[in-house]
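Could you have a look at this structure, given as structure tokens, before my questions?
In this view, the complex is presented without one of its protein chains, the others remaining in place.
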Amino acid sequence: MSVRTELPETRVDTPEKRRALPPLLVHALAALGALAVIVALTLVTDEFTNLRIATIGYYLIAVAGLTLLTGLTGQVSLGHGAFMFIGAYTVALLVRRVPSFPLWADLLLASAAGGLAGLLAGAAAARLRGPYLAGATLALAVGLPALTRRFPDLLGGSNGLSFTVHSRPAAVVGVVPELRWQTWIVWLSVLVALVLVVNIVRGRLGRDFRAVRDDEVAAALGGIAVGRTKILAFLVSAVCGGLAGGLQAFLLGTAAPGSFTPALSLSLLAAVVLGGLGSLWGALWGAVALVYFQAWSEDLADVLHLNTDVANNLPLAVYGVILIVVVLAFPRGIQGGFQWLRGLLRRSAEQKEIHENH
Amino acid sequence: MQDFFDLTLGGISAGAVYAALGLALVIIYRATRVVNFAQPALALISTYLAYSVTKATGSYWLGFAVAIVAGTVLGVATERLLIRPLRHRSELSSIIVTLGLLLVLQAVAGMIWSNEPLAFPYAFDFRGRFSANDLFVVLVVLAIAAVVLVVFKYTPLGLRMRAAAFAPEVARTLGVRVGLMLTAGWGLAAAVGSLAGLLATPPFLFPNVLDGVFVYALTAAVLGGLDNPLGTIAGGFVLGVGLSYVSGYLGPEMVTIAALAILVVVLTLRPAGLFGRAKVRRV
Partner (left out) sequence: MRTTRTVAGIAVLTLALGACGGAGESDGGGGQAATDSAVGVTKDTVVIGTHQPLTGPAAPGYSKISAGARAVYQAINDGGGINGRKIDYRVEDDGYNPTKTVEVVKKLVLQDKVFAIVGGLGTPTHSKVVDYLNTEGVPDLLVSSGALAWDNPQKAPMTFGYQVDYTREGKVQGKYIKDHFAGKKIGYFTQNDDVGRDTQAGLDQFVKDQAVVRQGYDSANTDVTPQLSALKAAGAEVVVCACIPAFTALAILAAAKIGYHPQFVVSSIGADPATLAGLLQDFAKRGGASVSSGQLLAGLIGTGYLPDVAQTSDPWVAYFKGIHDKYIAKEPFTNTVLFGMVQAYTFGQALKAAGPDPTRQKVVDAMSSGVLKGPGLTPFGFSKDSHAGYTGAYVFKINPDTTTTVIQPPAVTDRGTGAITPYAGERATPEQVNLLSK
């Protein structure tokens, strides 16, 4: 059986030879710029919008990880929430059991724990194709959170764990509101991770990923260890998932099985497709869509003053319709839309130029 | 010992339902290479219609019939409106579209019938260690499986459906209306799925009632091999009985973990399921 992989082409800007700066530095500088933008954005918005920006942040890194796995390597995972689950519980346990650990260590360990799980999942999944992989990863998303009920004393049973993570240095207490500070930390972590992810995607490993996606046999003939490459994709992707879960736990102070339902995993995948499969920019739009589509449809339900049964279910229906419409009408997602728009502008500019020259 | 016996019987009737819904997934997968995530929602809407018809007329069997017909129509409509436009697209597109449909239909069910649980009756008396209703469920599922197998293997319709699924170009040159056959596959699958919904839902009906059943049905299909109806039926029963033992001996909270463990073990040994054939890929 062959997995159909007519995925949209990924735009990879091959580093131009004459560029003086190494790509890692370029990406790091871009990340610094992005951080500056985020900080500015949090300063001009209210606290609740800050929370939404932070939420976009941790979804972004989760969706970016899944983009790398599904969009670039062609491995469909319906269970990425499981890695967030592991990251969140790692932070929760560390904060509660080892309070003296600094936050960065907690987050690093959350990423590592996610990565370890990804390594195992990848090793088990490397031989699986298409729907078999989908089924197995869905079982992962359903099964793993049940561990909390098996070990209620350690993991808090179905109530999960609740805790408060303190991250503000004494100097900024009273100067920067807690949520704003947390948003900065989330985005700082996300951008550091993204720099690494972008570097991987643009590097040799990224080329291997795409080769495996496009044609496994050809990739193998070309000297790429297909199994190992898939496992590496799972590993990197799960590290991102673990970090996302850790950041979520840090931001919201909760780790509970009810947060890591299959619905979470599926909405992450939906975000990958909404944003534009196979593009890291798409991951950003997907994360934004994940947060704002839901908010808007809830506002819509409020505004329309419907009877309760209709109003309660409207956001779900709207979200479903958006998914269907985007896939049917805009197969390349939001990023595809942007590219199309840019192409249109460029063409019209070129035409204008031609007109002027003649 | 009685424990063991009861758990086995309970597992068989649960497994029959997984097998039936799994069968619906396999029929669609064979026809169009799509894993239909909207399957539980199609079955859900049919079952709600059965509820309303039964409530209005007092006849359970009229509701039953309406559900099967409605399921078929829903399946056909889904294929024509949503799946056909995607036939040259990646498998991910169809996953997301069927997922979107799942959300929409569950929401619609909640809007019309509310999110509160409704009492949904069993077909027959449910009392007894292996009740009349349990027997009915198992027999219906076995009968359906037999019918599907016979249709696929021995009837011209089944032959055309298989040809349309596996070699559409060749089939087309031989005069098979490929599109119609694929639609027929979806209709048939959705009918089977609706039947599974009717059997799985009792005692209570609410929008998420089939979610768990669907996860196990997909697990059963993956266990048995997504290409293999017979394997899926077997996978459903094996899973049902196995999970019943887990629930009885290890605790109900272990069931989902056990399903994962079974899947991992089986797929590690046989990546295309117990009865699936690992196809050699053409280069």
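All chains are identified by letter, namely A and B, in their written order; residue positions are counted from 1 within each chain.
The rule is short, and it goes like this: a residue touches a chain if its C-beta (ideal position, glycine included) is under 8 Å from a C-beta of that chain, and two chains touch if they have at least 3 such contacts.
These numbers come from a predicted model, not from an experiment.
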Touch criterion as defined above, residue of A:V195, A:A238, A:L284 or A:V326 at the omitted chain: A:V195
Among A:G115, A:G130 or A:G160, the residue in touch with the chain that has been omitted: A:G160
Hidden partner chain, residues of chain A it touches: 21-22, 24-25, 28, 46-48, 51, 55, 91, 94-96, 98-107, 146, 149, 152, 157-160, 162-170, 173-174, 178-179, 185, 188-189, 192, 195, 248, 250, 252-254, 256, 258-259, 261, 263, 298, 308, 312-313, 315-316
Footprint left on chain B by the chain that the document does not show: 2-3, 6-7, 10, 14, 58, 60, 107, 110, 114-117, 119-122, 125-129, 131, 203-204, 206-208, 211-212, 244, 247-248, 251-253, 255-256
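Keep in mind that, in the parts below, only the chains that are shown with their structure count from here on.
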Centroid spacing, where centroids are CA-atom means, of chain A and chain B in whole angstrom: 31
Complex interface listing, chain A residues touching chain B: 1-7, 70, 76, 78, 124, 127-132, 134-136, 138-140, 142-144, 146-147, 149-150, 216-218, 262, 266, 269-270, 273, 277, 309-310, 312-314, 316-317, 319-324, 327-328, 331
In the complex with chain A, residue positions of chain B that touch it: 29, 33, 35, 82, 85-86, 88-93, 95-97, 99-108, 110-112, 114-115, 207, 211, 215, 218-219, 221-222, 226-227, 251, 253-261, 263-264, 267-268, 271-273, 279, 281-283
